[in-house]
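Note that this complex is displayed minus one protein chain, with the remaining chains in position.
Here is chain A:
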Amino acid sequence: MIEIDSITKTYGPTKAVDAVSMTVETGTITVIVGTSGSGKTTLLRMINRLEEPTSGEVRINGESTLSVKPHILRRRIGYAIQGHGLFPHHTVARNIGAVPQLLNWPKDKISARVDQLLELFSMDPAEFRDRYPAELSGGQQQRVGVARALASRPDLLLMDEPFGALDPIIRTRAQEDLRHIQQRLGSTIMLVTHDMEEAIRLGDRVAVMDGGKLVQYASPAEIIARPATDFVADMVGDVERPLRLLSLIPLSDIVEEGPAEGAPLSADASLREALSACLWSGRSAVPIERDGTPLGRVTFEAIRARAEMQA
């Protein structure tokens, strides 16, 4: 559990982060979202003490981060940044093994861990271990950057706009991969983004920052349905709100008996995808299946009814 206790950072007269308190549960993804200058990155960087808080403190599993030297603290916290920050003169293996090496793990343990992580990120160790970052695609570089941050099995993984440098298609893929890996490893992740779409897609909890203050800290559904301030409503976007809400609900929630024409959708897909399929193909219902077995259908009417219920 990460407890952030009325943490404040001032630069001269301006308060970059103003008495923010929040608690992050172990094994969840918390997304901090805000516009530039909202203090979201400063908040993140105070957790591993890349910025020293002016006042307040952070506790990781009950222990204050101020009780250890900053560089020792940082070796226990994974850190992934926009543009990956890989060392251009080190191989993929050496990049991923950087923190274990700082922690003086034995060599064979490091190389076993490197291979394990490469496999986890669907990169063949034999092929990629000895490559240099410049020999990788943007998506591969990003995955190596995240693998490096996870290498020492940190208590917490901090990510600062980790997908910011990726193009939209690869970004969606990378977000899905992160979700899967987080679920498999049970990692605790705090991620900063300016993209509300990304926050809703990835976050178990979303923290909205504005002018250094934490204005709302809630589940994605709560943020969409009941934005605490006009600013949060703006971030969510009025026009987008119903669609964003639908994107959070799986089809399995409203699947019903009955026939439907056309290509089936997976039960794990969201209502938003079903709505899109209905509109695009002019159908009033789409068939639903799970692992190839037909489950029934979802109708256009049912989607509409569900959306009204939420609003």
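By definition in this document, a residue touches a chain if its C-beta (ideal position, glycine included) is under 8 Å from a C-beta of that chain, and two chains touch if they have at least 3 such contacts; residues count from 1.
Here, contacts and distances are computed from a predicted model.
Trainee: Match the chain absent from this complex view to the correct UniProt protein name in "ECF transporter S component", "Protocatechuate 3,4-dioxygenase subunit beta", "Osmoprotectant transport system permease protein" or "Diguanylate cyclase".
Mentor: Choosing among "ECF transporter S component", "Protocatechuate 3,4-dioxygenase subunit beta", "Osmoprotectant transport system permease protein" or "Diguanylate cyclase", the correct UniProt name is "Osmoprotectant transport system permease protein".
Trainee: If I consider the whole complex, including the chain that's not displayed, which of A:2, A:58 or A:73 touches that chain?
Mentor: Checking each option in A:2, A:58 or A:73, the one touching the absent chain turns out to be A:73.
Trainee: Among A:29, A:46, A:86 or A:136, exactly one should touch the missing chain; which is it?
Mentor: Of these options, the touching residue for the absent chain is A:86.
Trainee: Spell out the interface residues on chain A facing the chain that's missing from view.
Mentor: On the side of chain A, residues 48, 50, 70-76, 79, 81-91, 94, 98-99, 102, 132, 145, 148-149, 158 touch the unshown chain.
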